[in-house]
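For this view, one protein chain was removed and the others were kept in their places.
Chain nomenclature is as follows: A, B and C, assigned in order of appearance, with residue numbering initiated at 1 for each chain independently.
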């Protein structure tokens, strides 16, 4: 890996600048109408750097990252599959980039056609009856979904339902979303096989139940086999079923949330439909609903009148939970997802779940054979699975985190660590369908090699990484001695 | 630096492929008209790899390179300045990329306007009377230039002139070009100050003199002060003056080859006008000529009739030396140069020579103060200058090549080494105008540090580089045991 | 198989290793009756060439009209370097930087971003982004409720001059948690919120006051007076600001005598293309004292075991993956790639470039207003200072006028009649530095013709 790179501020010199990027100075007179008391006195201390310095700095920074384009990135729950270059190229056509969000529909029929067809395709692959595209990430879609559940129940006068049930393995956004929607969270356990504890579920439901949030396959990497029963219990109690679509990749083309009895789902288009993660975002968290929730979908939606496409707003969807973004959500991300879905088509959609599952089960089998302990050894892996290193932690004092850091030295991004929390010393491993058998085999070799190191020279592992631009970082210090912005005086 | 990357062939598996890139199979019937005896029997053994593998492989490979975008790259004679991103973005507009070279002028007025204006601007900054854009690199422009000299002399019935004079420091393309044009090369020495030895020149010219090829400033990094005298001697002998524009950056906006008396020049648009070097090309070697050579310019040229632009061909330029490329040369490179020149404009053109010279003289001064020996200490540096490490080679057994390799470890690309050959153990250093003082200062520190190492632990320097993806490579073995294509059986 | 590299031999070897006969067997835990029968509603697969052609045709159909709409999304020059670097695979295809040592590029960039945004707003600390300006405003309201320990009411005062979509998003986002957004009227002469109109809240329990500067109409609020009024009553101030404008206007950190408490805004003007509304990014800043109430990711600088500096996600105990139901927000994925673009943009523009951009945009808008108000039947709606956006009053309905303009390739602004019926035939117009004198002439001439034709009809 390349070495450290100084901060952009450290390149700054008063008076330097990429001047060809600056418009002509209109002169002070152009600002004469702005009252002095509303004006800024000192210019903001942004860096003053040239264009080459800027290009070089950020190019070098980029090289400090692992990414799908450079490394296997088997981060469980994150679906780090290949982001096709075509999706980026065609979503960035000048006309798409130049379109103003409040421009007239007459100058947006091309865009709207894509979005409308995207809604239709998402309905088809999820088995839902309505889809809204505006949520800007998975958690945003969760918010929309639970808000719709609440709006639906409120519309029926069912005002007391404010409890959301989540299995203990649920992703943090599920309980956090419930809170955002003014609900109370009830966690329920899963059994030794990773399935929801039905007795606990039965005990938890009641007249206050707004609904349950589930992923299936769950974050334990196994398919919830009694999903029909779960649905029955919750529905009979008057609650609705929310599907967290983060794991949709596992079942794409194989089972549809709508057919499993879910009332509302979100999809992480940045996972299942391969829009890029961008080092943290943007995503897109489209929501799908059954017929009874359709009137509550967030606006705007895309409608079609004859051959013309148009935005649907309050007037069309009067019971809508409302608007979730200033405009229509992450349109550019939606275009990428649209292109991806059209590339794969009916045929490709079927293959996604199949090969994601094949890769996961192969890796699962190979790691088990190599002596690694599975959290749910009797179960099929879905598109991901959990290995627990509790034995290594106990016997060798080498933790899941140590394995994770050491994997970086072997040229592999680490799997998700310590999530879900209920499995001690866990690695949640999701290879995705776009990786080859060769890569999976190489990963198994690396894991075995690290296991050997852990037995023979554990310090190599516990002090990893050794080949990254930085050594292992002190997170405690980061949180205790907060250094969140650069100051010229700070040590650097 | 990242580690080695295996060969793309080593990723190959029969039957793998980026299938979404493949058109639909038209079926064997579509090829029924192709006679079997003309058909290929075994498909070519190209790699069979997936799209992600391909993207990952070539992305990783890219990271093994130094480049302007990542490193200071003071390669003398190469003018490694910043290649503005705007030039690439706007030269790659879809309409420009899609235009067929033999498309009608009616669908090319936008392109032709750019090329016509580029011709005009190049005339203005060089002081020449005609410009042709079709040569595809500097050497190609040299070829066109010398061919025009010969055509001109032939047109005058002056048939015996077949000698081209070059100073001994000339770039290898100069003598090689003379040979390509069927000429004989006469090398003449330079004096201790780096200027052409006038006595030798006087002795060399004669009735066989076709011309002289010169760069000014020369490849020794100094301005040929008696250029007027050189021109007089050659012209009086009936020869013409050829200007090798590789060093035009030094004098852009300050002196014009046309005003110095040159009859024909080539410009390396990929140096002076900042089109990218692309790891070896493409370039563009536009040629400029005085009025007497204008009838011989290579075709096609761009002409203007009223408000319409059109190609000029044989019919318009009947004495042309002819065609140098299948179409019109490297149009996409020309567009980048056009954009660059318009960005800089009249004002920016003046600054190029000034700041290139300022940077070179500053670095020259600082390195001299740091104890490095200048090849021409009494002279001003032009945009580049030569340091000789003959003392280090003699006393410490540390060569210019060792310094060059060790600089890589310090994060700097090496200067040009061992060119020009007449200065022993030389480094030809060209910082260009787009580098900041900070970078130059850091380079001086690195050189001083390496000097210290050379004195204290020379093995560190002579065994450098230590931090690149490979250690120092065996060039002799490369040439003796030729391994020019990969074979599955070869060790890899 | 698009993007699936498996050969038949691979599949056979993998199935054999797993010990099953076929891929279907891997789904044997799924109840058979749930299995998908068909996806007949999905179109068939396309190859890249086919989708490329389809997208190109659709893009061309939308064209590139000459746009004078602002209203929260602004067409600015975007340096070519911004997206050339932003789309590099190492930024584009990385995840949230959970493994810090393998993500120093993204982490350092976010740290630089936080610094730049803090300096631009004059605030102490910034997070790594929210979804957009509207959602950042909504989260700021929720944050204010947590941060203002003195207030119990969860009442938030919101000027009617706040972007109406922001208000709607705030309501959608926060109503379920019991926040009440109360609208402050605006002065129809000046298009701003009169500080005097706040007097009726004196003595009431109010949690926060939102101030947008420039406001939705482009007009400039008396931010000092509003801020001081709020602070005198222990009301937190949430600033909603335009980052380009901040290069010229007083930053929220300096509003009134103590500065705003939370400042948020839409980051789109900083190098992000219009793109029909997204992806953009919201920025959020606050004072250090409130940092633990801030939602979203935050990057901090720390040391590695060898004592070298490095960057890592920090204060994660605020976030959903640690704190779950008690987190400051449910946000997880944010708008990282846009932050990348904006950081590069801010570096390229620097303080001077950004100030020139703001000044040029403002100058163009003044020229536009001057030109358009020369057209009979067109006048400026409000007196008082505005910044790079203004409301025109027409003597006839706006929609048909815009339609005629759009058929000439001009998007003439935003018809406000749906948002502010009380303003009559109001049109919000904006010109940025991307508009030339010729563009303004073209709009002026076209508007003249359209208005005359309308009058004649």
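We adopt the following convention: contacts are C-beta pairs under 8 Å (C-beta built on N, C-alpha and C of every residue); 3 or more make two chains touch, one makes a residue touch a chain.
Keep in mind that this is a model prediction, so the values were computed, not measured.
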| item | value |
| --- | --- |
| Touch partners, limited to displayed chains, of the chain removed from view | A, B, C |
| Listed residues B:235, B:254 or B:292, member touching the removed chain | B:254 |
| Sites on subunit C contacted by the missing partner chain, in the whole complex | 48-49, 52-53, 77, 79-80, 84, 87-89, 433-434, 436 |
| Residues belonging to subunit A that touch the chain removed from view | 13-16, 19-24, 49-53, 55, 59, 84-86, 88-90, 94 |
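Just so it is clear, only the chains that are shown with their structure count from here on.
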| item | value |
| --- | --- |
| Selected pair, greater C-beta contact count between B-C and A-C | A-C |
| Separation of subunit A from subunit C, taking each centre as the mean of its C-alpha atoms, in whole Å | 20 |
| Inter-centroid spacing, subunit C versus subunit B (mean Cα positions, whole Å) | 46 |
| Numbers and ranges of subunit A residues touching at least 2 other chains | 16, 51, 55, 59, 63, 68-71, 82, 84, 86, 93-94, 343, 434-436 |
| Junction residues of subunit C, two or more chains touched | 1-6, 10, 45, 47-48, 56, 79, 81, 89-90 |
